[in-house]
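Before anything else, here's the structure in question.
With one protein chain held back, the other chains of the complex are shown just where they sit.
Order of writing sets the labels: A and B. Residues in every chain begin at 1.
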Amino acid sequence: MIYRETGQFKTTYASDQQLFPILQDRIFVIGFLVFAFGIMPLIGTEYLFRAILVPFLILSLAAIGLNILVGYCGQVSLGTGAFMAIGAYSAYNLAVRIPDLNLIVIFLMAGVFATIVGALFGIPSLRIKGFYLAVATLAAQFFVDWLFARVKWFTNDSSSGNVSAPPLEIFGYGIDTPVERYIFVLSFVCVFALVARNLVRGAIGRSWMATRDMDVAAEVIGIRPMMAKLSAFAASSFIVGVAGALWAFVYLGSWEPLAFDVNRSFQLLFMVIIGGLGSILGSFLGAAFIVILPLMLNQLPGWLGIPLSTAMISHIEFMVFGALIVFFLIVEPRGLARLWAIGKEKLRLWPFPH
Amino acid sequence: MNAATTRNLTIAFFVLLAAGAVSPMAMGSTKFPQWLEVVLGGLMSGVLYSLVALGLVLIFKASGVFNFAQGAMVLFAALSLVRLMERMPLVVALALTIAIMVALAWLIERLVLRNLVNQEGIVLFMATLGIAYFLDGLGQTLWGSDIYTLHVGMPKEPKILLEGTFEGGILVSMEDVYAAVMAATLVAVLALFFQKTGTGRALRAVADDHQAAQSIGIPLNRIWVIVWSVAGLVALVAGVIWGSKLGVQFSLQLVALKALPVVILGGFTSIPGAIIGGLIIGLGEKISEVYLGPFLGGGIENWFAYVLALVFLLFRPEGLFGERHIDRV
Partner (left out) sequence: MKSTLRIKTAAVALAVAGAFGAAPEAAAQSNEIFIPVLVYRTGAYAPNGIPWADGYVDYLKLVNAQGGVNGIKIAYEECETGYATDRGVECYERLKSKKPVAVNPLSTGITYALTDKVAGDKIVLFTTGYGRADSVDGSVFAWNFPLLGTYWSAADMLVQHVAKKGSLKGKKIALVYHDSPYGKEPIKLLEERAKMMGFQLLLLPVTHPGVEQKATWLQVRQQRPDYVFLWGWGVMNSTSIKEAIAVSYPRLQMFGVWWSSAEPDVEPAEMASKGYNGIALGHSDERDFPVHKDMIKTLYEKGQGTSKDKKEVGSVLYNRGMISAMLTIEAIKQAQSKFGKRVVTGEEVRWGAENLNLDAAKIKTLGFGDMVQPLKTSCSDHEGVRRGRIHTWDGKDWSYTSDWLEADMKILGPMIKTSAKAYATEKKIMQRDCSKEK
């Protein structure tokens, strides 16, 4: 009843091609943005910003990046943590070696470095496919982990191998409070989500999807697999690299290579698959699921007043988390985004389904 | 790339590999007995990698599932065994652990695989990651998170051989030798099982072609239970060997990561591939770490195995013995 597109005619190409063709969607998205930018900073607690929203947003961004590669182009990667690390460490080196560089420039440059390395490690994808490729990308993961742990130049000769981000400052304005950090990250995520959304529905996005569905067929109809695959690796790595820089600078503040180890790669792949392959919205849903669920499970016994030992809570967290992943895969293998889409379909007919 | 080029490149790869392995000695940076110790050490580790890889390959062949939970199964099996042994004699505990692993296989088939029939490989892969998390939690809840010492009678002290011939002799870890013998026995038993028994033949049929196997009356579901049980047993053996070496502890599950380069090097669908791949990776890792590591600051064995596999895949994308895949539109 509410969600119905009857009477919404598309009379121009522009209106047919717009990002959200349905009026209700537009209202919803704008409303959500107003809420996120305007109302959230007023009602959120420090814990919510620092420990939930900021990591959630940054990992959503990384998940968007990975989704371009896995969901849109069909190249499974287990090296996402490495590309985040490249973003983080190049941002660190830029910040340390060129002190007056603007923070936004630093983050974008970090993305560029990640792009270069990402495209380099994308080359094997021209020959190797499927799980073979997934395992081969682990080479990038372990190599990069080792590189940043061993080559002292990258950590500016820090004796412990731990580096910490300089104070965040943009146009002379410090980003210190949790709310400022939240807004800063949110702006980045919104811009990149918009860019990604537009990329995937353009010509380049279509070439990715054709490659994903069947690369030989795509080649036959004139899509150059090298361009498609490498551009997907490049675009994906750029976004992942920026997310890595944000993760290091805004969330952690001080880090070591272990912050970007293989578990981070698995975590991101989880987000993309649970959220929905080939869906920008799915990246957010997946990130919410993976970031927030374990914290919820961990704190739930406390809220309910059930006295459990810390160890027990963690074990239960592991079990429920694992079981829920399997459960969601069985319920909807195409992810939470697909559930959302089904919900919208139902809403169109509500309250008079066939 | 045609078949002849691929073959030549493969041969070139192995020649280079062998040259790389021998070079430290040829260049005089090490003496023969020391080099031999490293080679032996590498091969022994390789046998253990093969064992875990074998579990992966078995499941992949029969059900097309890339089973990331293999590592968690190793840990779970070893934990069950070591904790049961505290309460009962070894034989009973062993039987009970086997029963647990079979029950686990049955549950996985019932609750997970059956509901995910015909899904894409990556979804199944994710499901096994979910299983891995679940087993981690369950294992620690049931059996605790300490380091447990596993006694199965493996000798701890090494033997020094040929002390008269070489200065310092050649050190051989008897524990590794036992482990290698156990692994080799298991592989032989499995090979017999696959070649000679009716169930084994059914398993091979399923591996070759699911639909054809089903159409001649092989029950797929039962085959899956069997294959996961066998993988569970392989996990148990791997768990016993690693557990008795390192103590049974949470990190045992990380051996799964060690098995990944092995399976891609050997080919996902090949049992001989898993064995030879394991040996190559084990050898490559140790030689690179010992002789190349000091120049690069150490700790290179982790990525070296993967890079080795990656380079090999560039000209043999399906691994050493993997099924050649022909793309058709």
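Assume a residue touches a chain if its C-beta (ideal position, glycine included) is under 8 Å from a C-beta of that chain, and two chains touch if they have at least 3 such contacts.
This is a predicted model, so every value here is computed, not measured.
Undergrad: With respect to the chain omitted from the figure, which of A:D25, A:E180, A:E219 or A:E256 is a touching residue?
TA: Counting the whole complex, the residue in contact with the absent chain is A:E256.
Undergrad: Touching the absent chain in the whole complex: find that residue among B:W106, B:F250 or B:F315.
TA: Of the listed residues, the one touching the omitted chain is B:F250.
Undergrad: If the hidden chain were put back, which of A:A36, A:A217 or A:L339 would touch it?
TA: A:L339
Undergrad: Can you list, in ascending order, the subunit B residues touching the missing chain?
TA: 30, 34, 37-38, 41, 45, 140, 145-147, 149, 156-158, 160, 171, 173, 175-176, 245-247, 249-252, 254-255, 258, 285-286, 289-290, 293-294, 297-299, 301-302
Undergrad: So which bits of subunit A touch the chain we can't see?
TA: These residues touch the chain not displayed: 45-48, 50-52, 55, 149-150, 159-162, 164, 166-167, 251-256, 258-259, 261, 285, 288-289, 292-293, 295-296, 298-299, 303, 309-311, 313-315, 318, 324, 327-328, 331-332, 336, 339-340, 342-343.
Basically, only the chains that are shown with their structure count from here on.
Undergrad: Can you check how far apart subunit A and subunit B are, centre to centre, with Cα atoms defining each centre and the answer in Å?
TA: Going by mean C-alpha positions, subunit A sits 33 Å from subunit B.
Undergrad: Would you pull the subunit B residues touching subunit A in the complex into a rising list?
TA: Those residues of subunit B that touch subunit A are 66, 111-112, 115-116, 119-123, 125-127, 129-138, 140-141, 145, 257, 260-261, 263-264, 268, 296-300, 302-303, 306-307, 309-310, 313-315, 317-319, 325, 327-329.
Undergrad: In the complex, go through subunit A and note every residue touching subunit B.
TA: Residues in contact with subunit B: 70, 76, 124, 127-132, 135-136, 138-139, 142-143, 145-146, 149-151, 214-217, 220, 262, 266, 269-270, 273-274, 277, 311-312, 314-326, 329-330, 333.
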